[in-house]
Structure formats: C-alpha cells, structure tokens
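Here the complex is missing a single protein chain, while all its other protein chains stay put.
Let's look at subunit A:
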Amino acid sequence: MNLDTSPRLQDPDGFLALIMEAHRGLDAEAARRFDARLALILANQIGDMAVLRQAIALARGTG
C-alpha cells in the first residue's frame, strides 16, 4: 500500500479545530505527550509499516 496524499479529510477546518481544542490548557510537555498519544493511535489504525515509513519521511521533509 502507498501513502495517500490526496486531500481526504471531509471537514478540514473542523478537524483542525478539534485538535486545537484538545490542546487547550496543556503545557508544552503535556501537549507533546498528547501529540505522541494521538500519533500512536493513528499509526495503529494505519498498521502498515510501509505506509508509516512513507509518512515519517514525508513529515521529515525527505519523502
């Protein structure tokens, strides 16, 4: 499977608002852990190591 980089979010503004809302009141360290928890949950949902590898490379700016 390949990483799908076409726009797929049904409600992009709503998604970002949800993330911003979830971060409210978190200090830097708690926010970092929240982001890590979220990324772990999403990574597990994806499951596929090849896709995850591509996603990490893309995020690093090397993909």
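Methods note: a contact is a pair of C-beta atoms (placed from the backbone, for glycine too) under 8 Å apart; a residue touches a chain by one contact, two chains touch by 3 or more; residues count from 1.
The criterion applied here is as follows: contacts and distances are computed from a predicted model.
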Q) What protein name does the UniProt record of the undisplayed chain give, "Iron-sulfur cluster assembly ATPase protein SufC", "FAD-dependent oxidoreductase", "Sugar ABC transporter ATP-binding protein" or "3-isopropylmalate dehydratase"? A) "FAD-dependent oxidoreductase"
Q | Selected residue (touches chain absent from view) among A:23, A:37 or A:53 | A | A:37
Q | Footprint left on subunit A by the chain that the document does not show | A | 29, 32-33, 35-37, 39-41, 44
